[in-house]
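One protein chain is absent from this view; the other protein chains keep their places.
By written order: A and B. Residues from 1 in each chain.
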Amino acid sequence: MDSKLFGSCLDAVRNAAPLVHCITNYVTVNDCANALLAVGASPIMSDEPEDVEDITSICSALDINIGTLHTRSIEAMERACARATSLEHPIALDPVGAGGSRLRSDTARMILERFHPACVRGNMSEIKALAGVAASTRGVDACPADAVDEGSLADAASFVAACARRWSSVVVVTGAIDVASDGERTFAVRNGVALMGKVTGTGCMLSALIPAFLAAGDDDLISCVAATSLMGAAGEAARARMAGQDGTGSFHTYLIDALSTMDGEALARACRIEAL
Amino acid sequence: MDSKLFGSCLDAVRNAAPLVHCITNYVTVNDCANALLAVGASPIMSDEPEDVEDITSICSALDINIGTLHTRSIEAMERACARATSLEHPIALDPVGAGGSRLRSDTARMILERFHPACVRGNMSEIKALAGVAASTRGVDACPADAVDEGSLADAASFVAACARRWSSVVVVTGAIDVASDGERTFAVRNGVALMGKVTGTGCMLSALIPAFLAAGDDDLISCVAATSLMGAAGEAARARMAGQDGTGSFHTYLIDALSTMDGEALARACRIEAL
Partner (left out) sequence: MDSKLFGSCLDAVRNAAPLVHCITNYVTVNDCANALLAVGASPIMSDEPEDVEDITSICSALDINIGTLHTRSIEAMERACARATSLEHPIALDPVGAGGSRLRSDTARMILERFHPACVRGNMSEIKALAGVAASTRGVDACPADAVDEGSLADAASFVAACARRWSSVVVVTGAIDVASDGERTFAVRNGVALMGKVTGTGCMLSALIPAFLAAGDDDLISCVAATSLMGAAGEAARARMAGQDGTGSFHTYLIDALSTMDGEALARACRIEAL
């Protein structure tokens, strides 16, 4: 696999500067906006049903993140997705906390079934919940039993590919090893550091970047893999920079720094992507 | 008082890794989530009435913070508190801005009277408003007249202990000197720096940490005092690190750094806690 291909996806985002409509949670929304700006895209947030159709219409892609969902924002998600679908804008779905509550599971399934997102990104517990596979949950984090490591990678890859086929979506499961598949091709991404789980929003940021990459690229799976690798590579750069009394606060800042300073060439050097 | 006792409360949180449901304001919610992650706990935010019972059920403790409350989130608070009560999960209440509006005062009193939180944490003006003692207000900050210093400490301690007895809660009043009481035992905590008042959310972060400490500990007052001392000690470490052109932005980052790097031994060394 030519790593330049993935690097070029980042350059494409910086060139296209896509406007991304985000309906996302209020916990990590500032990070999502800054992550999009860091890679050269532009964010606009709106979750009012009366506002979202107009906003989606001026954008190129849609990020649906169900963390801190509420009944009005669910209606906004439906309207925005319907508009995005009619405009053929790519939709990315982040089923935050699916499996943790009925409302979250139902909402994520409704989006999945009615609007066929171009990409679904979650941790393994969330994707299992969405697939109806018996799964336990630890809130917005994956259960330890659902960890994807070298030992469980082959099984995880089969499962992710099966979900991708069933949903006609690219499915990205992030964890110690990230797995992405469109049902035919499957990749493992070995970028990232454990510390990313100690800052809220690293998953949400990736889910906000993915629609920007989808809008700027022409191969959905490659675009999603590039975004996933970028997020992990930024985490590695941030981790490598830590010194002295630095903790998760500085790591958080360095992560945005790395997203904003990396270009396609740097990503091509940093990415650790394997076709399975 | 053996300071190791307080340090061990932090270690207990890191070991138990409790999942904490936060219904909190959208101003400081990202800091609350990152503070919980920094001490080894996990946050999950949800304020939709249809979602909160499920979310509370998978958690170990509940943080109710009435900043930016709205009518739907008040309903969510009621439902979450009812569920937490039936599951015997500890509830912490932060009456942000009580005394500043009728809705905030009424909501804080409703939570207090119906659900008997294990801990109520606020500044002196908020706690006075909640107690029905004539108090002026300066929004979400304490009035200068309500400052707790060495001269007013004895009176403050009596008042806090009386509130604790009346409400059957641990009451924590933070300020220049923090005071905590369960009605029988009362402590002064002399950790913290004035600069903490120049970053939004230091109070909210403490109120989010307290339920994690309550869930992991077995003596509510000791748990609350440990969390209060930790927050102040993190502020001291962050302040000590400032140099050159650093201002409140860097202080904010260093504060999260300090929370994430401190362990029980460091807290035991740093805590300045006096039994009154």
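Just so we're on the same page, a contact is a pair of C-beta atoms (placed from the backbone, for glycine too) under 8 Å apart; a residue touches a chain by one contact, two chains touch by 3 or more.
Only a predicted model underlies this, so the values are computations on that prediction, with no experimental measurement involved.
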| item | value |
| --- | --- |
| Of B:Val199, B:Cys224, B:Ala238 or B:Leu255, the one touching the omitted chain in the full complex | B:Val199 |
| Which residue of B:Pro18, B:Gly67, B:Pro95 or B:Gly203 touches the chain not shown here | B:Gly67 |
| Touching residue (missing chain; options A:Arg185, A:Lys198, A:Arg241 or A:Arg272) | A:Arg241 |
| Residue in contact with the excluded chain [from B:Ser57, B:Thr248 or B:Thr261] | B:Thr248 |
| Which residue of B:Ser8, B:Asn30 or B:Asn65 touches the chain not shown here | B:Asn30 |
| Residues of chain A (touch criterion as defined above) contacting the omitted chain | 19, 26, 29-30, 33-34, 37-38, 42-48, 50-51, 54-55, 58-59, 72, 237, 241, 252-261 |
| In chain B, positions touching the absent partner | 25-28, 30-31, 67-71, 97, 100-104, 137-141, 197-201, 245-250, 252-253 |
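As a working rule, only the chains that are shown with their structure count from here on.
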| item | value |
| --- | --- |
| Approximate Å spacing (C-alpha centroids) for the pair chain A, chain B | 33 |
